[in-house]
Each structure stands twice: as structure tokens, then as C-alpha cells.
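Up next is chain A:
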Amino acid sequence: MMIDLAVWLILLPLIWASLAFMAGPGRGARLAIPALGLQLLLVLLLAGTVSESGAIGLAVGGWGAPLGIDLAADGLSVAMLLLTQVIALPLAIYARSYFQVKAPEGRYFWPLCGFLLAGLNGLYLSADLFNLYVTLELVGLAAVALVAADGGSRQLVAALRYLFATLLGSGSYLLAVALIYAAYGTVSMATLAPVITAEAPFVVWLAGGLMLVGLMIKTALFPFHFWLPPAHGGASAPVSALLSALVVKASFYLLLRLWLGPFAGLTASAGLLGWLPATLGALAIFWGSCQAIRAQRIKMLIAYSTVAQLGYLFLIFPLLTSEAALRAGIMQAFAHGLAKAAMFMAAGVLIKATGQDRVDSLAGAAQQLPLTMFAFGLAGVTLTGLPPSAGFLAKWLLIEAAIGQGAWSIAVVVLVGGLLAAGYVFRVLRQGFLLVPAIAADAPSFHPVPRTLEWMALLLAAASALLGLRGVELMELVALGGAA
Partner candidate 1 sequence: MSLGLSFDLLLGASLLWSGWRALSTPRLDRALVLFIVFGLLMTLTWARLAAPDIALAEAAIGAGLTGALLLDAYGVLQAKRLAAEARK
Partner candidate 2 sequence: MKRLVVIPAALFFVLVLILALVDLAPPAFDLRPLVAENLASSGVAHPVTAVLLNYRAYDTLLEIGVLLLALMAILAVSGSPRTTSNTSLSASDPLLAMLGRIAAPVMVVVAVYLLWAGTSRPGGAFQAGAVLAALAVLLHLTGLLAGWQQPGVRLRWGLAGGFLLFLSVGALLLLVEGELLRYPPAHAGVLILLIESGLTLSLGLILAGLFLFLSHDQGGPR
């Protein structure tokens, strides 16, 4: 009975998404929110099970690999599942207030969101390369649809860019799957892991390269980041939060999983290979941060910050020989996920309240919307890597792993990246703290905003900070099933 937990995490969102679609445009929140609560409960139980009795394997249809499809839940995947559900529930409550009744952009939010979450959960649980392709497409198309939903031409352009990028990425991945199948006759990760060695035929190296590039495009690693800022910056706030916090993590997770799992034989034999993603990650940190510091629109600022923060995730690749690096990566994924969701949600409140999207128009926000500014600040603290926050722990783990392996360049990149992050975070805070005389002619007016929106943003921001005080359980969970 316990083993069903994982499968229900995939089935439940599919079920409520379909029912939401059947119920009609704009409906489904009342179904989705309790279901997401249930999913959160399931994933917590799953985490308990996995930490007690180790990784779980499931053979869908009872066939088992290589003929059937295997699902697997180990520490790494359960951690990602946990992150997904933890963010999804507050986000859903936020979205419910955000998309007021009959708001055109929210008409298909619930079904699309359900499919997206099912895709994510499916991706984290899958242990089959081809099945992973299907989940990747599910996630990608749902994300594009959410960006474009009833948007203006700016959103459509962003969505199209995103669509072609994501299709290019999954196309490369698919070709890689074909090559792997050609070489070994199976797509099961567990079956492949022992047979892929450093002496693998050249085709397998090509496949690895294709997967690397494809997933880097999907994760928007510099220089493939071009599609991310307009897409994440242009969508409505709940969607931006969903995309920035969760969707880009999925392809990162997959890359990590492949790197440590089936392709471990290759990656271990080519020690310098890890420096490719790491170098790009460093460039992403610098470039993304600088663009964020320059950005005029607040959501663009946050989106560029995502480009930068994703860079940290890739810094771990040269260090993966030690387990500390994996822990740093997961901690960063959590820190960024929670904080970025909170930040986009806070930005949504600010935009709703001021009716504007410019950083300059935020003067006085700290007076008018103290909760929201506080949430933004707290999330900013995490992104900057200041204590106490999950971001700080991630930074600590990463620098320690880097110093332990003599990779000083990575330590320096992390520190400088933190300072740059402070640059764009405090740019917003500074503007928000500016006092504006109430009588001034150009004083911005603030519309009332539902309190739920403010509190949900604060909840996630607080979670990102509090995780910085207790990361033991999460790290123990990750340690359970890092290297497959």
C-alpha cells in the first residue's frame, strides 16, 4: 500500500486537471486546492517511507524493465517531489485569489497547471529514458500554454520563442534516446547504468552530448537563456512563479540524474567535462545578474535573476565526485524555488496594487504594502545567500565543496555572484523604502489587494528563510539516493 504513494502523485493531478477541464473555463480551484493538499501529504509520507526503508522501485503494468516502464523514488527524486508540492499548494491558493472570477487569462489555468504538475511529478519518478521524453513534452507544452494564455502579442512572441527552444531541447533529447536504444536495445536507466562505460561506442558519447545540450537549452543555461526572461517576465504572476520555481528545475534534475546515473561511466572518465556546464553557469551568474541590475521592469529583473540563479546549479558539476556538491545543488534548488516563487508572487501583488510593472514606480511600497515588501526582502535575502536562509546553506555547501577540491574559481564565482544578487535585490528594496510625500502629484496610488496574496508570498519567503535553520532532514534524504 505504501508504494502507491508515488504513483498517486502522478495520477491525482491528471485527474483533477481533467475534471477541472470538464467543469469549464475558470473552474477547478475548489478541486485543485484540496487535491494539492493531499499531494503534499502523500509526498511527506513518501519521504518518510524512503528515509526509513530506502529507495523504492515500481514496475508499471507489472512488467518491469526492460520490457515495461520502471518508476523509481530515491532521495533525490523525493526531494524534488517535495519541492514541487510544497510550492504548488501556496501557489494554488495565491492563484485562486489572483485570477478573479472570469479573468480571461485564468480560464484554463487549472487544467494546464494540473498537467504541468503531473508532468513534473512523472518526470521525477520516471526511470525510463523514453518515458522521460514524454514527461518533458508534457511539462514543456503546458508551460508554453500557460505563458501564452490569453496574452498580448508580447506574451505570444515570448511563448513562441519558448516553444521553439523547448522543442529543440526535447528534439535533441529524443534523438539521443534513439541513439541509446540503437546502441544498447533498452531505454531503462537501471539496465543501462552498468553497461555504459568509458569504452562505450562513440554514438553513446554523441547521445550524451545531445542530452546535455538539449537539457541545457531547456534549463535556460547561458547562452541558451534567451527564451527565459521574456517568457517568465511576461506571463501572469502565478505562472511566472510556477515556471521559475519549478519548471526549469525539472530539466536540471534530469541532467543531474543522467550525469550520476546511466552516464556515470562516461562522466567519470572525462573529468574535465564538468567544467563545461560550470563555466557556462558562471557566465550565467554574471550575465544574468548584470541584466537584472539594469532591468527596468520588475518582473524582468526577477526573470534575469532566475537566469543567474540557475547558474549556481551548474557550478556543482565539476565537484560531483564528492557528495557535498549534490547536497549543495539540491539546497540551491530549494532555496531558489521557494524564494523565486515568493518573489514573483510579491511582484504580482505590487503590480496589481500599482497597476505598473516598473521598478521606479515602487516608491512608497514599503509603507503601503509592508508585508509584501518584507516577503520580497526575505526572498531576496535567500537569493543573495545571506543567513539565515536556505540560500546561505547552499552557498556554504557549495563553497566548502569547492575549497575541499581546490576549485577556488568556483568559490570566488559564488561570492561575487552573491554580491551581484545583493545589487539587484536591494535596488528594489531601496526603491520600496523611499518615502513619497502623500500629496505629491506623481505619488503612485495603491489599489487594495487581497490579503491572501500577500500572505502566500510571505509564507513561501519565510519557508525559504527557515529552511536555512534546519536542513538536516533534507540533506539526509538527498544522501539516501544520490548516485544511482
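Everything below uses one rule, namely that a contact is a pair of C-beta atoms (placed from the backbone, for glycine too) under 8 Å apart; a residue touches a chain by one contact, two chains touch by 3 or more; residues count from 1.
How were these picked? Simply put, all candidates are chains of the complex that A comes from, given by their letters.
Please read all numbers here as calculations on a predicted model, not as lab measurements.
Visitor: Pick the one that touches chain A in this complex: which of 1 or 2 is it?
Guide: The touching one is 2.
Visitor: Can you list the chain A residues touching candidate 2 in their complex?
Guide: On the chain A side, the touching residues are 3-4, 7-8, 11, 14-15, 18-19, 21-22, 24-25, 58-63, 66-69, 104, 107-108, 111-112, 115, 118-119, 122, 130-131, 134-135, 137-138, 141-142, 144-146, 148-150, 156, 159, 179, 181-186, 191, 195, 201-203, 206.
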